[in-house]
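Every protein chain but one is kept in place in this view of the complex.
Each chain gets a letter, A and B, in the order it is written, and its residues are counted from 1.
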Amino acid sequence: MTTIDEKLAERGLTLPKAAPPLASYVPYIQSRNLIFISGQLPFQDGNIVQGRLGENMSVENGAKAAEACALGIVAQIKAALNGDFGRIRDLVKLEGFVACTPDFTDHPEVVNGASDLMADLFCQRGQHCRTAVGVPSLPRGAAVEVAAIFSVD
Amino acid sequence: MTTIDEKLAERGLTLPKAAPPLASYVPYIQSRNLIFISGQLPFQDGNIVQGRLGENMSVENGAKAAEACALGIVAQIKAALNGDFGRIRDLVKLEGFVACTPDFTDHPEVVNGASDLMADLFCQRGQHCRTAVGVPSLPRGAAVEVAAIFSVD
Partner (left out) sequence: MTTIDEKLAERGLTLPKAAPPLASYVPYIQSRNLIFISGQLPFQDGNIVQGRLGENMSVENGAKAAEACALGIVAQIKAALNGDFGRIRDLVKLEGFVACTPDFTDHPEVVNGASDLMADLFCQRGQHCRTAVGVPSLPRGAAVEVAAIFSVD
């Protein structure tokens, strides 16, 4: 069976170190069978991917930013589970926030960058419900922010 | 006892077919006693209701759009429960996102279109907590998006 790390390698993706929060909170909290993951910003080469969809970033690059957020989520759930991805029962929900202009309409295609990675990595268990909405701006000028809820055994 | 379908008929409302998601995710996920419903867009006659509050849509029409989102939520929970609305213990939360201008202030009145329908249909069990916030834009130019969490037996 292909492991999550192998699947990431096949896609040329590297799991970032689980990012510390930018502020006075923690990256994840478990309550019984649910693990809540704080909103993750997109990092590339250690820098936050900045931009605004509909203004200075293409949908394709927005989807890559969302994928980078998802990588951050995977890093956090890995830390929360001490590396045991097998304890994941379901990715329950993704909350996708897209920095964009008032006339932007392709939020689904952007957040798909996160959703597709999750479905690829976790298959059936990676199917999730989600929200995808626009926002005028995000912390540090980030292009996308994605939070998550997992259910675990 | 009046059924949900009868209550909808009294209000001249028809439950839409549970809408497939616009992207690579699923409409609902159950984790133990909680069912999370993906953000629903407002459909009317098969088309997404577009607009921006404070610019080109009245509060009244915004409330109707929110009600259409709520109908989508009802259709999804019906599908999730194989039609057995009696298994709903509580509508736990509605998350309302209103496409609007920076000077718009009547988000509560808009999202009430969803909240009021839920309270009408499910009575005590339809009382819920909620967030209501503005956004610059939503998928496909939708005027409103509403997501939900139910607890079920």
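What we mean here is this: a contact is a pair of C-beta atoms (placed from the backbone, for glycine too) under 8 Å apart; a residue touches a chain by one contact, two chains touch by 3 or more.
Just so it is clear, the structure is predicted and the values come from calculations on it, not from any experiment.
Enquirer: One chain isn't shown here. Among A:Ile4, A:Met57 or A:Leu138, which residue touches it?
Expert: The missing chain is touched by A:Leu138.
Enquirer: Which chain B residues touch the hidden chain?
Expert: Spelled out for chain B, the touching residues are 33-34, 54, 89-90, 92-94, 100-109, 111-112, 115-116, 119, 127-136, 149, 151.
Enquirer: Since one chain has been left out of the picture, which residues of chain A touch it in the full complex?
Expert: Answer for chain A: residues 21-29, 31-32, 36-39, 52, 95, 97, 99, 135-141, 145, 147 touch the chain left out.
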